[in-house]
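The other protein chains are all here in position, but one chain of the complex has been omitted.
For reference, chains read A and B in written order, and residue numbers begin at 1 within each chain.
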Amino acid sequence: MNLLTAIKRIRSWLDERLGLEDIKSFLVHKTVPRHSATLWYYFGGITLFLFVIQVLTGILLLLYYRPTVSEAYESVQFIMTRVQFGWLVRSIHSWSANLMIFTAFVHMFSVVFLRSFRRPREVVWLSGIAMLGLALGFGFSGYLLPWNTISYFATKVGTDMAASMPGIGYYVARFLRGGDDVGGATLTRFFGFHVAVLPGFMTVLLLVHLVLVQKFGISSPPKIEQKYQRRGEPIPAMKFFPNFFLRELMAWYATLGVLGSLAAIFPWELGTKADPFAPAPAGIRPEWYFLAPFYTLKLLPSHVWWGIEGELIGLAGFALLAFFWAALPFWAINRQGVERSRLVTGVGVALLAYLASFSALGYWR
Amino acid sequence: MKMLHMAGLFWVMFAPSWSATKNSCQQCHSSLGGDLATPALLFKKDIHSQHGFGCSDCHGGDPEADDPETAMSRARGFRGKIARTAVPKLCARCHSDATFMHKYAPQQRVDQYAQYQTSVHGKRIAAGDQAAATCVDCHGIHNILQVKDTLSPVHPLRLPATCAHCHADKARMAKYNIPTDQFEEYRKSVHWEALEKRGDLSAPSCASCHGNHGATPPGVNSVAAVCGTCHVLMESLYEKSPHQAAFVRMKLAGCVVCHGNHAVFQPSVKMLQGDSSVCAQCHDATSGGGIAATRMAASLNSLTAAIKVSSEILGRATRDGMEVSEPQARLQDAQELLIKARVAVHAFDLAAVQAPVNEGLKITTETYQAGLSALKERDRRRLGLGISLITIVMTIAGLWLAIRRLEKPSGTRG
Partner (left out) sequence: MATQRRTILNWLLGTGFIASIISFLYPAFKFMNPPTVPEAAVNEVSAGRVADLEPNSGKIIRFGSKPVLLIRLSQTEWRAFSAVCTHLNCTVQYQPTGRQIWCACHNGLYNLNGQVVSGPPPRPLEEYAVRLRGDEVIIARRA
């Protein structure tokens, strides 16, 4: 038996037990529409790629990180200074987290403007929104783990906001903090959320999202659909494998290049160990992806209408916004099934403008 | 219960003070208004009042009598307004009585009067000079507070202003022929800065060097000892140095010659050479002393510069993301040796200064090397990044070419 025969026999053995031929034939036939907006199709894959990088670098960091108040900061310092390439793994993990959230937002907005949420893809949209929420949860929980001054106070501010919710706020905050204050219990919990709970939910949602995307194929924007419908032609497409896949690989490699450069040229700082008894440093603010709501809350007056706290109105506003945004596929069409195109575009642009401008304001003020 | 409360209220309202009995002086004078009322109103806050003393304990008279004639009669021991020259002895009646003071403040000293009598103020009062300071001029008269009370005129933060009340007054000091610029000078000093700006109550003010009750300028030969109560090492080095004997001979006051007395400024290497050199006051630039001063300055400057250079390179390394906390801590050691070298100047011996400087320079060489290797490591990282970027670009280029080959419209195969 020579090598080729051996490979053939292994393949047929696996195929009988795993159904490889079915997967192969699916992949071979999968196509990706090719038009002016094809560029945006890469962002979902890049987000997935960055998530995989997070998991891999996260596992590596787990080899050395210790989630207790007396050791967390020191273990991160140890990783940055004593472990070989520790600085690289840690900086990549921190940068990749930020890039992932950014690309997730790009992906989400591209879906809105390209109308990829339309029937029958509503569940894909919902799972995506849920994953965005999880990603923000990853960011919030992971931020505390180095236990430096900024992480401690950012967590304090964040959990205080949760506590200000009427009725349930007290219980939610206690659940998050593991007590009445941010401390060792919080660190343990956040570590558990970050490495076990959130990854578990994320995996499930990711599978749903990806399986459904394969099932329904990649959607094209309505204008493109109409254009080719009028011509009586199919929308030009390229084969997923190898054409789109090679391009996606290029995008992923470019992402790696960007990540490596950021990690090497702008390494993530260690900060100073958190001291719960020290006053909060002046100008404390959360990471950029929380800046827009943060700045909004800062702007709201402390009392609005019949003595209700401004902050409460703000949080209620965010909750409503999140709900309606998640329900987008349902109000994007009217009773007759006609798309409310201008409304969707308008709301999308407005939200994007709000997020961008308030994040900028939150950063510079 | 309600009756008990009413009774208590009655007691509080109508008892003039908790421990003292009736005090007609207070009652009458508070309602007189103007200058006659001021002492009575002030006295409520006085520390003596809080310990149960009354007007009659100093002024005599009968506080039980309502009728002014009786209350303020000679027969009842009324002294009236106390003459200034009689004040110290009056206060000493209690404050020098150890057994008496033991009842109120066992830790408090009882030698103030004895000290006062040795002071310039005390001697002038004894000679009948009404203008000299007595107890009440510094401590207040009817609203005497504890020294540790921030409102007391003799609290460390307020003491210099209290002394200056007379000593900065040209008209008042004219007949004694004493300069009146001390307070102004003192406010330029590092000691005042420590006291006023940093709130360091241990920083010296007038009383720390001149004494409080025994206030006298320190004798010329004892200035170094006075400064040496805090600046121990400088004093002990100075005493063993050639300057000590020389200054005694020349009747110059030790530390003051170079550092000033009231306007003690932040010392620096500029005192050794250049336009503000204090050595040049006596030592010609070409003399042994002058040359030693120049060399000391050069030595100190070399270590200062070396520390700066190390600090800069370590700062660069930190900004570029390298971890250099260990060498930075080591640099602290060099900084301490620089301080040691500056202290060693007071031995007025070049070798004494050069020893810690050389030790410090060894450390700065070490830290500079650490900075260099941190930067080298940074460069290695960037090289590694460069290599991996090259492989990435190669792969991307290869992918792109592969895509092009795949999708060529007219297949020119072969």
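Keep in mind that, in the parts below, a residue touches a chain if its C-beta (ideal position, glycine included) is under 8 Å from a C-beta of that chain, and two chains touch if they have at least 3 such contacts.
What you see is a predicted model, and the numbers here were worked out from it, not measured in a lab.
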*Considering the whole complex, which of B:105, B:126 or B:230 touches the chain not shown?*
B:230
_Contact residue for the chain not shown (choose from A:49, A:147, A:240 or A:253)_ = A:253
_Touch as defined at the start, partner being the missing chain; which of A:8, A:29 or A:82 qualifies?_
A:82
*Using the touch definition up top, pick the residue from B:42, B:58, B:141 or B:402 that touches the left-out chain.*
B:402
_Hidden partner chain, residues of chain B it touches_ = 200-203, 229-233, 325, 328-329, 336, 339, 343, 384, 387-388, 391-399, 401-402, 405, 412-414
*By the contact definition given up top, give the residues of chain A that touch the hidden chain.*
56, 60, 63, 66, 70-71, 74-75, 77-78, 82-86, 88-89, 253, 256
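What we mean here is this: only the chains that are shown with their structure count from here on.
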*What part of chain B is in contact with chain A in the complex they form?*
321, 323, 381-382, 384-385, 388-389, 392-393, 395-396, 399-400, 402-403, 406-407
*Okay, in this complex, where on chain A does chain B touch?*
77, 80-81, 87-88, 91, 238, 242-243, 246-247, 249-250, 253-254, 256-257, 260-261, 264-267, 269-270
